[in-house]
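To keep things clear, I will list the structure first and then write my remarks on it.
Up next, subunit A:
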Amino acid sequence: MSDVVEMARLMQGNEAVVEGALAAGVRFFAGYPITPSTEIAELMAERLPGLGGKFIQMEDEIASMAAVIGASLAGVKALTATSGPGFSLKQENIGYAAMAEIPCVIVNVQRWGPSTGIPTAPAQGDVMQARWGTHGDHPVIVLCPASVREAYMLAIRAVNLSEKYRVPVILLMDEVIGHMRERVILPRAGEVEVIERKKPAVEPKDYYPYRPGDDGVPPMANFGDGYRYHVTGLVHDEKGNPTTDPQVAENLILRLHRKIYDHLDDVITVEGYQLEDAEVVVVAYGAVARSAKRAVKDARAAGIKAGLFRPVTIWPFPEKEVAELARQARAVIVAEMNLGQLKGEVERAVQGRVRVTGVNRLNGELITFDEILSAIKEVTTDAQSG
Partner candidate 1 sequence: MLSQVESHLRSDRFPHIWCPGCGNGIVLSALVRAIEELGYDPDKTVVVSGIGCSSRAAGYLDFNTLHTTHGRALAFATGIKLARPELDVFVLMGDGDATAIGGNHFIHAARRNIDLTAIIFNNSIYGMTGGQYSPLTPPGKRATTAPYGNIERSFDIAELAKGAGATYVARATTYHATMLEKLIVAGARNKGFSVIEAITACPVGYGRRNKMGNGLQMLLWQKEQAVTVKQAEKMSPEELQDKIIIGELYRGEAPEYTAMYEEIIARTKGKNQ
Partner candidate 2 sequence: MAEALAIPRAIKIQVRQGWCKGCGICVALCPKEVLSLDGSGKVAVVNPDRCVGCGRCEIHCPDFAIGIEVKEQ
């Protein structure tokens, strides 16, 4: 992409999310104050009315998620932002959005948990909750930015994917990225791709709100546009009517998954650094990927063939890409600010073909490059001696 410079700005990660969301056409925000995501709500409150959009501070996190779904159903692109405890509260209605296929974006600026934990300290403990937080098998897309500029770009991408696949998309930040300020150069307005939800091409009388197109995604009519239909969180048929028919239930849940898993090439993005000949691969995401990149550089300087694999889409997990790593790498290190939530997925993907070790930190501080560098050196020594 030719990122023609419009303006270089010093920007905070949370601010970048707001600007990205607005660029993607978000015109509705409902939220509840919570550290460390509050800046997103504050800036949305300031920016939205000037664009003809709406902001509302709801009575709680659950209500915020509900209001966002309602607004989206009425045809307005909608986003909410929260953190740890608030993310827990939103889960019920995230499941509703997945089931009823209402596009929406949830930003979770992760903080140390569980419970109130350390509100201002970074962690990556919500990786599994982002995937499995709401009950039942359900599809979800989770994106994880590692810089302020990427927070902007992924906010746009999150909105686009949610509209395209009618699925809740979670922008999984961490406190470091949310609060960090960086100089960013943003694409010029109009240069970013903005995707709109697919509208029905049929007359209202012929409209089946849950009859999918070839891509598995049903065209979506907005409430108020003349297509009167029913939306429910119950298992429903193509008309939207509730049913307990086992065949309908199975078809529905399988389609909800297929519409995402049939498009993994579109949904999954990853970044590689020095991977071509890497014998030691560090897997890291979010702020930790920055420490990891420095560690890889230093390892290379010390003559170790190290590389960085950074999943940008962490759910669906890039299994195929990680499996590929195992073909040449002799060791994989997963660095994350939790006790190994994504490491388990990496292990699953490499199926024992390569040793996977974790660098984990859970004290509310970012993993440093030298911790990762030490781990790289350690596995290199082990590999040589082994």
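Heads up, the rule we're going with is that contacts are C-beta pairs under 8 Å (C-beta built on N, C-alpha and C of every residue); 3 or more make two chains touch, one makes a residue touch a chain; residues count from 1.
Picked so that all candidates are chains of the complex that A comes from, given by their letters.
This one's a predicted model, so the numbers in the text were calculated from it and none came from an experiment.
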| item | value |
| --- | --- |
| Complex member touching subunit A, one of 1 or 2 | 1 |
| Of subunit A, residues touching candidate 1 in the complex | 28, 30, 46-47, 49-52, 54, 56, 58-60, 62-64, 66-76, 78, 92-93, 96, 223-226, 228-234, 241-242 |
